[in-house]
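Only a single protein chain was left out; the remaining protein chains are all shown in position.
Think of it as A, B and C in the order they're written, each chain with its own count starting at 1.
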Amino acid sequence: MTTDIARSPGNFRLGLRTFLDNRLAVLGLVIVIGLIVFSFVGPLFYQTDQVHTDLNSVELPPGSPGHPLGTDQAGYDQLGRLMAAGQTSLIVGVGAGLLGTVIGALWGAVAGFFGGAIDSLMMRVVDALLAVPAIFLLLVIAAIWRPTVWSLVILIALISWLVPARLVRGDSLSLRVREYVQAVRLMGGGRWWAVSRHILPGSLGTIVVSASFQVADAIIYLAYLSFLGLGLAPPTTDWGGMLTDGVDYVYSDYWWLIYPPGLAIVLIVIGFNFIGDGLRDSFDARLRRR
Amino acid sequence: AQGDDIDRDVIRFAEFPGVVPNWILPITDPGHNGSPNTMQFSFLMWRPLFWRGNGAEPTLDERLALAEEPAYADDKRSVTVKLHDYNWSDGKPITSRDVEFWINLIKHNPTRWSGYVKGNIPDNIDTFEAVDDKTFKLTLTEPVSADWFTGNQLSLIVPLPHHAWGNGDDDRTEAGAKAVLDRLMEESKKPAEYATNPLWKTVSGPWTLSKYTTDGHITFVPNNAYTGPAKPTVKRFEQVPFTTEDAAFNALVAGDIDVGPLPFKNLNQRERLEKDGYTFVPWRNWTVNYLALNYNNPETGPLVRQTYIRQAMQSLIDQPLIIDKVFNGQGAQQYGPIPLEPANPYATVKNAPFPYDENKAVTLLRDNGWDVKPGGQTTCKSPGTGPGQCGEGIEAGTPLAFEAIVTSNRRPVLLEMQSQQSVFQQKAGIAFQVQPTPFAQIITEAFAPCTREKPDGCPWQTAVWGGGSNVQPYPTGEQLFHSTGSSNAGHYSDPKADELIEASITGGPEELKAFEEYLAQQVPVLWVPNPSYQLSMVRNGLQGADGQNPYSGVTPELWNWKK
Amino acid sequence: MRWEETGLAALLEIEDLHTHIHRRDDSVHAVDGVSLSVGRGETLGIVGESGCGKTMTALSVMGLLPPGGEITAGRITFDGQELTGLGERELAGLRADRIAMVFQDPLSSLNPSMTVGHQIAETFWLHRDVSWARARERAAEMLDLVGIPGARGRAGDYPHQFSGGMRQRVMIAMALACEPDLLIADEPTTALDVTTQREILELFDELRDRFHMAMILVTHDLGVIAGRADRVAVMYAGRLVESATTAELFARPRHRYTEALFKAVPDGGRRADGPLENIPGLPPDLARSLTGCRFAARCRHVQDDCTAGEVGLVEAGAGHLMACLHPAPAEGAALQVRDRAEAPPAVPEPAAPAPATPALAAEALVKDFTVGGAWQRRKVSAVAGVSLEIGERETFGLVGESGSGKSTLGRLLVALDKPTSGSVVAGGTDLFSMPARDLRLRRRDLQLVYQDSAAALDPRMRAGSLLAEPLRIQRIGDRGSRMDRVARLLDDVGLPRNAAERYPHEFSGGQRQRLALARALALEPKIIVADEPVSALDVSVQAQILNLMSDLQAEHHLTYVFISHDLAVVRYLADRIGVMYLGKLVEVGDRDEVYQRPLHPYTRQLVEAAPKPDPATERGKRVVIEAGDPPSATEPPSGCRFRLRCPLAQDVCAEVEPQLQPAAPRGGSVACHFPLVD
Partner (left out) sequence: MTGYLLRRAGQAIIVVLIVSAIVFVLLRLLPGGPARAILGPSATAEQVLEFNREQGFDQPIVIHYLSWAGGLLRGDFGYSYRLNQDVLALIGERLPKTLSLTVLSTLVGLLITVPLGTLQAVRRNKPVDYLLTGVVFVVYAMPVFLLGMLLIIVFSQTLDLVPPQAPQGSTLGEIFAQSDGLILPVATLALLTVAAFSRYARSATLDNLGEDYVRTARAKGALSRRVIGRHVLPNALRPVVTLLGLYVPFLFGGSLITEATFNYPGMGLLFWEAAQNRDYPILLGIVLVIAAATAIGSLLADLAYALLDPRVRYAGA
């Protein structure tokens, strides 16, 4: 992906223009940046104790003094909690999503490009890893290492690279027989050149869209981890964990424990997917207009 | 949604979520010893000599016993038991040979029985003597207190149908006994045949099995030849499996079950269910709940070996607040080795020796040479073993810090410990890192063999696996707190405690009280609130189901629909 | 009798059609006031420079404009019924049943995941109240009609399993399935070799006669127009600039564009006689609003009034309309089909002696492909033992019908594919036994211009990066010097320097072709294999490229292998010509010799089938096309591969495979038992 697209400013500008023309993509960008600012900058202005519980003020409704969004079952300020959780979710989501996508894209591109036995081998590795249930891996790893934010990034990335690997491999299989990829040989270029300059950029649309799904998936993944009791150690939390905890109160009228984290997840999923759609369009030179 | 369309021929009872009874032989092998297998399943068909639990009380229920009250000799070294005139379902009488059959099987296969504790039954039975068909006499190796022996030992005996299960007098030889038990256990490993295998048709209890599926759909029908005191009044007793307590709750809402659990988190749905025709009955179990401390951990062992540190930490646990906020009022305070609830004649320590008192905690630590920094990190200022010093094995600058492995399977427990983490840190500068960990892993770690000399087996520092530990009917605590106790996870070892425990086994109420008071004072583990075992909803009109057995047993023969 | 003379209304009438394609910032005025009419049984030919709106006119009639396309003004009347503004359902009822269209690009226009039989049958089934089985039957009939060998069996195949020419015939079969009243054929024969092309055109004629079918024939091939069209419309930049009967137009082209177009036709001359005439400059940008004569900027006869105001169509004779203020004189401007080569050159040039060290020497090249399902694999013998030597600075033309293995041979010559057996020696070393590293370096000397330039250029890269890529791969120069080189390359191929910023899809076909050529030149190779570099271009752009190629050869001392099925083009450029048939080289010889006195019966058929841009010769021409279709490369006939279609075939042909042998005394070689020596 280090082709001229990144180097040539004109190209970048064109892409940016196409991107900015896409109203949904801009909306996605606004949402994501908004959530990033909310999570990372918000706590500077809205300071709350997100470390210590306070059993004396649990489940206060929104609008209680000092708690515009109320408090949760442990007495944390819900608004501050959303910010703290957002940091974790965004780091894990973006980190794992991108890492997984990069690994997967490379793997898939190489497998598809070489084809034949190498493809079979690499795809069977994917099959094998897909077949080891993720929850099982998490459980084993939780028993050996204590989960931290960064170990979860790596862990989720290791689980999630399989899907982009498959998708990119499909693209790669069809791209490698294109004449413009074969022409690389004619120019004396090696395989790595073909993969990095033509196959990967050619599959960029798939990669970007799947990356946006991967980011969303990683964030939702954290919810499942919490649900299964494999989440992060308190007081660290994430939107998924908050939602999981909040779901316990689905029969109570504590809507502020469910809707805000739920909304945050919906927004981040929508945001990244809109950006992904927009990026795909702006990477595709044929769709660009001068 | 309900009302008159209730089927009064049947009682439907929710099994404990995620647990399906799967061992029919009343001799449970290790791993199949949970109360769902015994108290809720095989004991419905084969009654123990003495029934643990009397209504909601943890004492024995003489109504359901198979024998009259045992007669102990004055030297407390022998006991004579006279069986009631009850019959097996095939009409044959229940005799002392059936009791001997059980003892023989256990005696020759002690480790294959989950209830076996070295030195206890059957090791402490010197001789068995059948006085007549209905009377037998046990001579013991040591003197015992009657309450202890009846409550904790005789209640384990389950007379088995020797005429149906035995093979002549084979069980009297070691090889024969092994062969017989082998065969029985082999049959018990075929759950798919539980309802059909003729072996399991000879029962002493009020029920026989009519349907059993391996996924937990179980139907009992009355044993028509039952000669015991309370005969079933319904045509069927059905046990219904649930994957989660949410699923069971949904079934309650749909009116599909007669007795089932209300999840803690849905406590505010109580009124809704009450409107639907259910009664709220919290189910209290005879357990103690605590935060286990590892005395052999190389890092924190020296800390928890200091009584004043344990006492200081105990002073920082605000049990009423936790019960109120975390368990929504559904739990009992607890300050010693004998639970205060369910109501019982044993507990004497009714007032907390260490009620919540942050000043006391700080003072205790300061007085013992700690530099206490509430909100920060408390460290040892003056090391040494003298008065006013931190204590043995604690160097200057040692932080007062622990890691707690806490069950991740129960959210309220996790929240409880999470709040404790804050309190410890904020009030006394004690670091207490909560690490959510799956239950299986905690007990694997916490019960791993580990000694102070070879501490590599015990990396854990403190642990909460949730649900606490069961207490014996006569609550002497030798398994939990004696230095050789089989369930003494943290390897607590105090010569005085050992002495008091041993005395309580042979002695009377006085000795029991001394033991209880000493341990309450010593805080061998940090006592934490004891939440209810289950918040049951019982359908209105189902009488007798409200006295829920503190050993989690069920006695549907005592339940009946109001006409 | 022509329809105008019958007094009946035209079948299709287009009046002042304006079709715009809206883009975000602007719109392309693809069709800008075109009026046309076609009567029953009539064939209207449309010619014009690439991008002048021919296809858009056709699509306007069909109501199938691309997204953003809109008819902004004008009327289209079909058989008395107004088409513009007709509902989707009514239009659907007309399409294929009464108005059918053959699209320009036959591969992408076929559904890749549906068998061709199914696709043809669907057309029939949609409009006729017949059973599906009957429709399938009809599909097989149609395939047979367009000359697909083994039609019944092939109906179950998918489009990609057909060669380019066959796919085009499938499109045609689909369009004809319902025997429409009007057929719009957009470049229907570009991918076809001359013999097949002739068969198809003959089929059109037959249908026209039988069902009184009207036809609009869009093509760049003036030879085809000359032979088939009753009237011709010439378009330029969205406008109709001239229209007349075929004979009239070819005899008296009046518009200066038409005139220039005719001059660009390679007419059997050779390079030595001077470059082809072409039209300098580029057509105007249709997104801008234009006034005046669109051709003014490139016109040699331009005067001030040309750009002053609109230039309308005026009558220039009976049924002859044109829009030119300063037209060519009515007499004397006729397209002179100066078939100079008809008369042998006064002094026959000696056949270029095979040089001592050939630039490129192929020895017994064989290439087999394996195709077919995994259940049964079949072998395709694409190249079956070809040996040839090409001297330095020579241009070797390779001709032959579609699927005869020309492209495959070309790819082998530059070592892009590995042959099944055989060797290619370039610069004294065998390319295939070279270590991979060395071969990579040797690549600099060997370049291929792909048959399809659009496919050979990465759509995501700008022209500048595309041209710099070979330099970067070979690590030649630094960034700055590479940029200089790119700029010079663009100059060389006559593209503006700012083209470096554009993406391939933003070029016209001719420009793209030049881009591909420029990339091949970037490494300053010694040998270039150019595969059909002009097949889809109108004659003026074609002339541009051919001139460029010969200039470059003179300048850089290049050796060319020039592959084409267009005989006139090869004849113009090549020194020697090789004729391929079914994987074999059947004849090699000097260009004129091969054309004028072909030795191989197949060569003679090819030469005779080639259409000439002269209505008089084309009309009366009757070419005997031998029965039998090209046999499949899967099961090549034994012995001589051509024998099944050869009028001279005898028993020996089936038994003994003829070898390529010198045909003394006149030079050249032929692989035939019965060469046509007079």
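The rule we apply is simple: a contact is a pair of C-beta atoms (placed from the backbone, for glycine too) under 8 Å apart; a residue touches a chain by one contact, two chains touch by 3 or more.
As the structure is a computational prediction, the values presented were derived from the model and not from experiment.
Engineer: So there's a chain missing from this view; which of the remaining chains does it actually touch?
Structural biologist: A, B, C
Engineer: Thinking of the whole complex, not just what is shown, which of B:Asn359, B:Thr385, B:Ser486 or B:Gln543 touches the missing chain?
Structural biologist: In the complete complex, the chain left out is touched by residue B:Ser486.
Engineer: Out of B:Thr196, B:Thr213 or B:Asn328, point to the residue that touches the absent chain in the complete complex.
Structural biologist: Only one of B:Thr196, B:Thr213 or B:Asn328 touches the chain omitted from view, namely B:Thr213.
Engineer: Among A:Pro43, A:Pro68 or A:Gly115, exactly one should touch the missing chain; which is it?
Structural biologist: A:Gly115
Engineer: Check each of C:Ile148, C:Met174 or C:Ile390 against the chain that is not shown and name the one that touches it.
Structural biologist: Going through C:Ile148, C:Met174 or C:Ile390 one by one, C:Met174 is the residue touching the chain not shown.
Engineer: Kindly note down the residues of subunit B that lie in touch with the hidden chain.
Structural biologist: 1, 18, 20, 22-23, 30-34, 111, 114, 116-118, 188-189, 191-192, 213-217, 240-244, 246-248, 250-251, 253-254, 256, 409, 438-441, 443-449, 465, 469, 479, 486-487, 489
Engineer: At which residues does subunit A meet the chain that is not included here?
Structural biologist: Its contact residues with the unshown chain are 115-117, 119-120, 123-124, 127-128, 130-137, 139-140, 143-144, 162-163, 166-167, 170, 173-174, 209, 213, 216, 220, 223-224, 227-228, 240, 243-244, 247, 250, 262, 265-266, 268-270, 273, 277.
Engineer: Counting contacts across the full complex, list the positions on subunit C that touch the omitted chain.
Structural biologist: 62, 64, 67, 88-89, 92-97, 100-101, 103, 105, 108-114, 119, 122-123, 126-127, 158, 160-161, 171, 174, 373-375
In this text, only the chains that are shown with their structure count from here on.
Engineer: Averaging only over C-alpha atoms, locate the centres of subunit B and subunit C and give their separation in whole Å.
Structural biologist: Once rounded, the distance between the two centres reads 90 Å.
Engineer: Provide the C-alpha centroid distance between subunit A and subunit B, rounded to the nearest whole angstrom.
Structural biologist: The computed centroid separation for subunit A versus subunit B comes out at 46 Å.
Engineer: How far is the middle of subunit A from the middle of subunit C, if each middle is the mean of its Cα atoms, in Å?
Structural biologist: 49
Engineer: Flag every residue of subunit A that touches subunit C in the complex, lowest number first.
Structural biologist: Residues in contact with subunit C: 3-5, 8, 10-11, 21, 178-190, 193, 197-198, 201-202, 204, 283-286, 288-290.
Engineer: For a test of understanding, state which residues of subunit C touch subunit A in their complex under the given definition.
Structural biologist: Against subunit A, subunit C makes touches at 23-25, 414, 416, 440-441, 443-444, 446-448, 450, 452, 455-462, 465, 469-470, 473-474, 501, 503, 505-506, 523.
Engineer: Give every residue of subunit A touching subunit B within the complex, in rising order.
Structural biologist: These residues of subunit A touch subunit B: 51-56, 58, 73-75, 139, 142-143, 146, 229-231, 233-235, 245, 248-249, 251-252.
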